[in-house]
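Have a look at this one.
The complex appears here without one of its protein chains, the remainder shown in place.
And then chain A:
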Amino acid sequence: MIRGLPSKSAITHLVSEAVSNLLAHKQRTLLALLGIVIGTASVIAMLSIGHMAQLEAIGMFRAVGVNTLLVNAGQTQLGIGLDPSLITILPERVSGVTLTAPIAIAQAPVANFGPETNIVVAGLPPAGQSLLGLGLGEGRLLTSFDTNNHVAVIGAEVAIKLSTPGRPAVPGQTLRVGKYVYTIVGILKPVTLSFMTALDVNNAVLIPLSLSAGTTGQSGVNAAFIRFDPTLDADDMSRRVTEDLTRQAPENSINVQSPKQLIAAMKKQKAVQSQLLAAIGGISLLVGGIGVMNVMLMSVMERKREIGLRMAIGAAPKDIQGMFLTEAVVLTLTGGVIGIALGLVISFVAASLWAWEFSLALYTLPVGLGLSAFAGIVFGFFPALKASHLNPIEALRAD
């Protein structure tokens, strides 16, 4: 009795029969597909959006560098920010600190002849620009010779916002910031995302730190960038800088963030989103799977006579089981393929909405196929078992 594994031709036969059976009930098949399509699509979208977010996060810190700390200093009860000298002497007080940039961030009315608008004005030393990883679009950056010069470098968005017909905001042009007149010396390249969420560089006017208190009326600084030796641990540096600043300025609330922490926080946030998508995917797959089971049970009921006939001419229970399992898997795999395509479309749209670079994580394809085939096996199993347990005589008598 030769009853080995199914041969290639037997599999082709099984699959082509499954396809023709499914095509015989197009509407029903399509409905059953829907859940599987949505389920697979959400899982694929989840995985590929996660993949792109990861790449974005890596890209985000490439400009700033992971060996950078961000200090946020709240104001004292008297409304006084941190003394910038506490930041500038950090290289002497905390070993490993190589470069510092205290930044004073405030709002001030800014006007280019036209009506004034409140715009973020950030006072920073020249080193702050490189620590922020800023790129220059036009003109020049602030230099150490600008300490007493009323000059400004403006963000790309600000440049657009302040330009009026006939008077574009370009280098050489003057701006009124608070009560002072500043000369624009440079326009920054657009920055996609900033490590320092407190400062949206695109929408800010950058001026020398030495002039900011007088211009905006806000004393002290409320933020700082600190670069440290890349061989040192970010968490350890963050702890030591926090300790030192808290001791020096107990009145201010000091909060130090490292890219590592930010990445961790972002990952946590992403994990929540991923769990949500995974839940949607899981529920859809479950609902879709139950739909597939339903369709398969209907198919078994309708094809009782065929099952009886096949048993009479020599189909063993496992042959009948294999026939219906194949049908279920062909069904869910079709849904899986459509779902993968849809998931990729969704992640492509999401990427273009968030201005991310679209990137395809190849591993999502086998995951999607595997998942949908698995759903077919799980939810096709019971109908297939039921078919194989039919009594051939009763099956042949069915109408």
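Note that contacts are C-beta pairs under 8 Å (C-beta built on N, C-alpha and C of every residue); 3 or more make two chains touch, one makes a residue touch a chain; residues count from 1.
Simple rule for what comes next: contacts and distances are computed from a predicted model.
Chain not shown in the complex: UniProt lists it as "ABC transporter domain-containing protein", one of "2-oxoacid:ferredoxin oxidoreductase subunit beta", "Branched-chain amino acid transport system ATP-binding protein", "Succinate dehydrogenase flavoprotein subunit" or "ABC transporter domain-containing protein". Residue A:A312 is the one among A:L136, A:V170, A:A265 or A:A312 that touches the chain missing from this view.
Listed residues A:P109, A:G178, A:G214 or A:P392: the one in touch with the omitted chain is A:P392. Against the chain not displayed here, chain A makes contact via residues 1-4, 6-7, 9-10, 12-13, 20-21, 24, 305-306, 308-319, 392-393, 396.
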